[in-house]
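Note that this complex is displayed minus one protein chain, with the remaining chains in position.
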Amino acid sequence: MPDATQTRDSASSTGPLLDIRNLRIEATVYPPDEPPHDITIVEDVSLQLEKGKVLGLIGESGAGKSTIGLSAMAYGRGGVRITGGEVLVNGRDIRQLNPRGLRHLRGREVCYVAQSAAAAFNPAHRLMDQVVEATLKHGLASRAEAEERARELFGKLGLPDPDNIGQRYPHQVSGGQLQRVMTAMALCSEPDLIVFDEPTTALDVTTQIDVLAAIKDAIRDTGVGALYITHDLAVVAQVSDEIMVLRHGKLVEQGETRQIIEQPQEEYTRQLVSVRKIDHEEKSSGGKAILAAKSITAAYGSSTSDVLKEVSLEVRPGETLAVVGESGSGKSTLARVITGLLPPRRGSIEFDGRKLSKGLEGRSRDDLRELQMIYQMADVAMNPRHTVATIIGRPLEFYFGIRGRERDERVAELLDKIEMGEGFADRYPAELSGGQKQRVCIARALAADPKVIICDEVTSALDPLVAHGILDLLLQLQEEKQVSYLFITHDLATVKAIADSIAVMYQGRLVRYGPKSEVLSPPFDDYTQLLLSSVPEMEVGWLEKAISSRRMESAGN
Amino acid sequence: MAFLRRVPFGAAIGLVITVTMVLAAILAPWVAPYPGSQVLGGVWEPASSQYLLGTDNLGRDLLSRLIYGGRTTIFIASMATALAFILGSVLGFTAAVFGGWVDQVMSRLVDLLMSIPTLIFALVILSVLPSTIPILILVMGILDSTRVYRLSRAVAVDINVMDFVEAAKLRGEGRGWIIFREILPNALSPLVAELGLRFIFAVLFLSALSFLGLGVQPPHADWGGMVRENREGIVFGIAAALIPAGAIAALAISVNLVADWVLRRTTDLKGGRGDA
Partner (left out) sequence: MGGHPVIRLIAQRIALGILLLFAASLLIFLGTEILPGDVASSILGQAATPQALENLRNELGLNEPAYIRYFQWLGGVLTGDLGTALSNRMDIATSLWPRLKNTLFLATCAAIVAVPLAIILGLVAARYKNGLVDRTISGLALSATSLPEFFIGYVLMYFFAVYLGWLPSVSTVHEGMAFGDRLRAIALPATALTLVVLAHMMRMTRAAILNVMQSAYIETAELKGLSGSEIIRRHALPNAIAPIVNVVVLNLAYLVVGVVVIEVIFVYPGMGQYLVDHVARRDVPVVQAVGLIFAAVYIGLNLIADVISILANPRLRHRR
């Protein structure tokens, strides 16, 4: 104990807690059929973090934010190396440390919270043993003291039954709870700095808000410094004092949280801030429904528990119905039922005035053609061994018998529609970016000249700016072709941006359904209220407001 | 020929040896210095300029016999591998695409066949059937098709649940398009790598049977049979038996090196960072 406090105090007497200067990080890549070569992941990034402060690192995938976070522990994942600059923790350059010195740093001065706590916990040990492991290893406390502190942290982080939860194994607690246990694990050895690497990204939105609040309180109460890494600007705005915007491994902009959110200086930051603001006027044609699901009840296999219970909804021509819900709400099952992949137990699907067969086999070619589907993961929705021309051209051949030059011309037209040039026709999916892949999938759906397109979480796997582009494209195509969308998503911001009417689902039931303006205005039912109040807004102080209004609600009840 | 320059050293050697052996087998009557079964000299004569590898237990030229024996070994092993592949992959794909009871029945049957060690089962069958070449091919091919079945079924099941296959089903495509245009192109690379491993297994298996006297019957001899013919010499310090045994080892290792490289290349297609 005395030894530990001594080194810490002497080191932290001068300068910031974390001081990264001109950091450069490289990795060796092994592309197939090419000699291995080095690429630069992070270039010339400098940052400083004072004790007890929180710095948010934000950027799209490939921005190098996790890599920078881990450099504070002198750790490189899978062949990643720090090749330039200095990383000073408590005043000493940790790049100069020997392995023994590094072990003294990790788990004692700097701790790490991973995105997937489910994978980060060892399945063979009880949670408590893993939580106190670093504390005991570094001799910071006795086992009894450490466990006492862990229980205290469990309570502070809002875990149920804090006295006994440590006796469980990782697979015995839920994802949101594991994420909190991991935060407790990082806090247990009383480090000076914690690196949070997307700690709430894998969670449902209503769970995220609680974990976020728990993390924020814990940071404030313990006075630990933190690097908070995320791709979600609205989330990071709630917890950090300062924000650093990164792109392609380089610094874009850095400043106070309020300044970044309210007066971004750089164009890229401005785009990130405004990304959720698509102006979409609600249309209400009031025409006859093109697609109607009538009291659908469905279950998988011979299971007795229904995943969908009595769901009825309608899509009108040229409109967008957004189906929103969290994981397990049954929204994707609904899509499978409508497409015929999962015949419902009860209920029926009507399409353009005719009743569709429940199963796929019974549907005519036109039934299939007029109802198209776009998937969440564009890269697995396309055969990796087919070219873009084959992918887009196949529906033309299959449904309309268009071949040869005529087909090529139509493919070129479609590529043009999705704002991609003709040069893409000969490419394979692996040679496209994430956004381009999704565009090709849209073109494939359009090639069938459909009346309704089911969009299953089509933007959730994409970076915000790219997602924005896809939503824009979908709206523009709707304008042009009068196609209807059944838009399935967990993201309320997307819903607000694109929907004409909204269906809110919870545990297999429809809890709220109607035109967007009605669904989004009070009075709300409990679940919709919870859902709406859980979506982070790009506003400093939103989290506190949301939590306190939620407390008032529950007090009122 | 930029392709050949990227072949790693080990795989290149493997490729050269494999190709040489296959060519020698095909061109046996033109390459072999003497007929394979003609008695020419004394028993187990040492290597000389006349008999490059010496003579065997009856005084036949060992090199010529090795070349003709390679013909038999490679022919039977290739046929058995081809049979195993056609049978295994067709049934495996069918099980994966049809699913349900078709899959259940075939998979449980394969489990049963695999519950008895291959060599033991082959011995049981060969105790009542004559060891003719067609029967050897049939027995080896059918027993080995269980491995191919498992692999192709697993690969096809993985691909069959991918979104792009579902998209094709939603489009209304028939089973033919789904198997041949969607699944097969993506299953090819792991199957090609497996082809090499199955061929090695067939070579080793046939050699073991012949060595035990239950494979290719005299006067014909494959490499395993040659080991059997010459094994008595070992105790007298005559290494003739080691030459066909070494040939089997060389062929098996060479094919293994090539297959390993093919397999590596397929996994590399995903690209990747860090330790390859």
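Labels for the chains are A and B, by order of writing; each one numbers its residues from 1.
Basically, contacts are C-beta pairs under 8 Å (C-beta built on N, C-alpha and C of every residue); 3 or more make two chains touch, one makes a residue touch a chain.
None of these values were measured; they are calculated from a predicted model.
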item: Shown chains that the omitted chain touches within the full complex; value: A, B
item: Full-complex contact with the absent chain, from A:125, A:220 or A:288; value: A:125
item: Given A:103, A:143 or A:403, the one touching the chain that is not displayed; value: A:103
item: Selected residue (touches chain absent from view) among A:81, A:137 or A:354; value: A:137
item: Where the unshown chain meets chain A, residue by residue; value: 73, 75, 77, 102-108, 111-112, 114, 116, 119-125, 130, 133-134, 137-138, 168-169, 171-172
item: On chain B, residues whose C-beta touches the chain left out of the figure; value: 10, 111-113, 115-121, 123-129, 200, 204, 207-208, 211-214, 224, 227, 231, 234-237, 239, 241-242, 245-246, 248-249, 252-253, 255-257, 260, 275
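The rule is short, and it goes like this: only the chains that are shown with their structure count from here on.
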item: Length of the line joining the C-alpha centres of chain A and chain B, rounded to whole Å; value: 48
item: Contact footprint of chain B on chain A as seen in their complex; value: 27-33, 36, 77-80, 339-341, 360, 363, 365, 368-369, 372-373, 375, 377, 380-385, 394-395, 398, 444, 448
item: Touching residues on chain B, where the partner in the complex is chain A; value: 6, 162-164, 166-173, 181-182, 185-186, 265, 268-269, 271-276
